[in-house]
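Missing here is one protein chain; the remaining ones are kept as they sit in the complex.
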Amino acid sequence: MPEFTHIENDRASMVDISEKKDVSRQATAGGRIYLRPETLDAIKNGDVIKGNVLATARVAGIMAAKHTSNLIPMCHPIPVSSVSVDFEFGEDESYIEAKCTAKTFGRTGIEMEALTGVSVALLTVWDMVKSAEKDEDGQYPETGIEDVHVIEKIKG
Amino acid sequence: MPEFTHIENDRASMVDISEKKDVSRQATAGGRIYLRPETLDAIKNGDVIKGNVLATARVAGIMAAKHTSNLIPMCHPIPVSSVSVDFEFGEDESYIEAKCTAKTFGRTGIEMEALTGVSVALLTVWDMVKSAEKDEDGQYPETGIEDVHVIEKIKG
Amino acid sequence: MPEFTHIENDRASMVDISEKKDVSRQATAGGRIYLRPETLDAIKNGDVIKGNVLATARVAGIMAAKHTSNLIPMCHPIPVSSVSVDFEFGEDESYIEAKCTAKTFGRTGIEMEALTGVSVALLTVWDMVKSAEKDEDGQYPETGIEDVHVIEKIKG
Amino acid sequence: MPEFTHIENDRASMVDISEKKDVSRQATAGGRIYLRPETLDAIKNGDVIKGNVLATARVAGIMAAKHTSNLIPMCHPIPVSSVSVDFEFGEDESYIEAKCTAKTFGRTGIEMEALTGVSVALLTVWDMVKSAEKDEDGQYPETGIEDVHVIEKIKG
Amino acid sequence: MPEFTHIENDRASMVDISEKKDVSRQATAGGRIYLRPETLDAIKNGDVIKGNVLATARVAGIMAAKHTSNLIPMCHPIPVSSVSVDFEFGEDESYIEAKCTAKTFGRTGIEMEALTGVSVALLTVWDMVKSAEKDEDGQYPETGIEDVHVIEKIKG
Partner (left out) sequence: MPEFTHIENDRASMVDISEKKDVSRQATAGGRIYLRPETLDAIKNGDVIKGNVLATARVAGIMAAKHTSNLIPMCHPIPVSSVSVDFEFGEDESYIEAKCTAKTFGRTGIEMEALTGVSVALLTVWDMVKSAEKDEDGQYPETGIEDVHVIEKIKG
């Protein structure tokens, strides 16, 4: 049976990392937001729009990565030593891809920080283009976040 | 060209909602986390594991929904009047589906709160089953968050 | 059987207050911290110590009251319109009593804010006198928080 | 005269721990919430109610313990390496007892984190059973938090 | 003698605004950061540097304005309905000027939000150009924030 280290004596708790060693750790997570073609066009071809949407999402993602242990109940606070967030346009004109890399010299992995950074960066893109994505009924038939995953974890 | 109300005079800013009316508003967002079959089995068939994983994720999602305007830079603080988070198991034994419904009586829509609630609930499920999802190299080849979308927005 | 409005369909959720009316609401909570006689003497007779201990605890309690909905998962964010924190010395030289009054014009009661304000004010007193309360083994045989309760709730 | 290390040159300040050594540290705090017999019965005998009340309070307590240095003004941020929160029913059917154990490998004691975790866990129990504890006038004649104390501090 | 409404019965407390009316309110605050000529040149003439420095500072200022009541102890939480942050270069090549405008429909003025937004925006500019402003000893002989003031408050 799989192991669930955050559940001990039948109760959720923060797994004890007191005895673990401080090690260099790094994680990269990625994810995509699917948008309307016109919205993507406006972002790709408009420096002002692109700059503002992506800069705002980048800052939000970096701040969220540092905030992870306040959002995810059993996450340990770890001394984040670097976070970066990057964006690329999908080849088929339908999505923006975000990647977040986080590093620490600490006692536990940093993948939740990278995943939180990517998720909040993508949510911020959504918020920044809300008015362009809503249909006449105020719904979002084409907008969606997909494929949020850990690309790579490195330890040591 | 699509409209970007969060960008004014070439700069990102919080759109002014001073003149909007307070109205009953509600939004429901959904999303899925794909997990290993053994992890899903352990959750479905183990009351202790299920209870702890899902209760922790529910609380995290509700708290995150209330915290949205601190995470998403241009989001307005709104008086959240209700948040709930629910989980269902996918029929094909490969994922857990989360839904978050948020309500307010306020001047702007509450879909970012519902989306943030769902996203953090799914990230918390991930964190709670990390030890069961990692392969021998510490990677997550099967884990992923998909299909984060707005199911419905209701106004008035 | 008693009613549990924060549990609906077998799940914890924030009770829906969308349909409730905005009303003037007020709550006062109280609580005590028991301390060593020498610590209490030093606080009562030393203006500098008293000023610093109680002013710091007052500010902490007021800030915590405003922060309640970020600490208590199912609490609604409410527009706190006033908070005050007060201290009195117990007659028998063994404790300090704190009271916190919070007010709002809102849709739900404000007693959790008053209770949180009192609790954090008392915890801050503890922190401020830690060095005076510890015994030679670093333990706190005499320190304790007691009688945290709601003195009065007023609605309308 | 007792020592007040958080007051220096007549002013409140965070005591300087730059020269202290990193050491394994652990603290356990406890406390009780007194409730109406019917409320306690409903919690003890109803799996759904018990599960939701205690799981929510546990998560809140763990998150609050990590948040301590943001609540208590002179508390140092410390790298919390583990937190757990547990509940027991009092023998005489009148209260629930909470315990919180926090661990760190750091330069200062972790008792304020354990005390904050217990306090917020008990406040969350209160919030979860509010509707069952209020009398017909909306008052709480029987509810109270008592005996919040440090059970044990361990260093090294 | 001047009035100090945040001090009542000899104690700091949040002034009671329960009886005040909701009114449209707006405040604009300004401030300057003085920088080395070479740093200013690099920002003015480098689109990449300018974009990143000012976009990051703008986002930080907007988020801080929303966070004001968590930073300033006696500030009321108010429903911020809009915040914007702008930058201009001083005519004499020695400083950047920031302005922050905040709006609310609420019971108390919003000038502390505007001032907090400007202050954090300027601190963020400083952080973004730290490496360019430090001299060989790691000191900042030329960097300084000046003239943080309220430009205008509008009520009704």
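All chains are identified by letter, namely A, B, C, D and E, in their written order; residue positions are counted from 1 within each chain.
In this section, a residue touches a chain if its C-beta (ideal position, glycine included) is under 8 Å from a C-beta of that chain, and two chains touch if they have at least 3 such contacts.
If you're wondering where the values come from, they're calculated on a predicted model, not measured in any experiment.
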Chain not shown, its touching partners among those shown: A, C, D, E
Contacting the left-out chain in the complete assembly, out of D:Ser69, D:Thr116 or D:Thr143: D:Ser69
Touching the absent chain when the full complex is considered, from A:His6, A:Arg32 or A:Arg58: A:Arg58
Touch criterion as defined above, residue of C:Ala60, C:Cys75 or C:Leu122 at the omitted chain: C:Ala60
Residues belonging to chain A that touch the chain removed from view: 24, 55, 58-59, 62-63, 66-67, 77, 79-86, 103-105
Positions on chain C contacted by the hidden chain, ascending: 51-52, 55-56, 59-60, 63
Missing-partner contacts on chain E, residue numbers: 1-7, 10-12, 31, 36, 38-39, 42, 48-49, 52-53, 55-56, 59-60, 63-64, 67, 71-75, 109, 111-112, 115-116, 119-120, 123-124, 126-133, 138-140, 143-150, 152-153, 155
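FYI, only the chains that are shown with their structure count from here on.
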Gap in Å, rounded to a whole number, between the CA centres of chain C and chain B: 31
Chain C and chain D, separation of their C-alpha mean positions in angstrom: 13
Contacts with 2+ other chains: residues of chain D: 52, 55-56, 59-60, 63, 67
Arrangement of touching chains [line / ring / star / complete / other]: other
Touching chain combinations (by label order): A-B, A-D, A-E, B-C, B-D, B-E, C-D, C-E
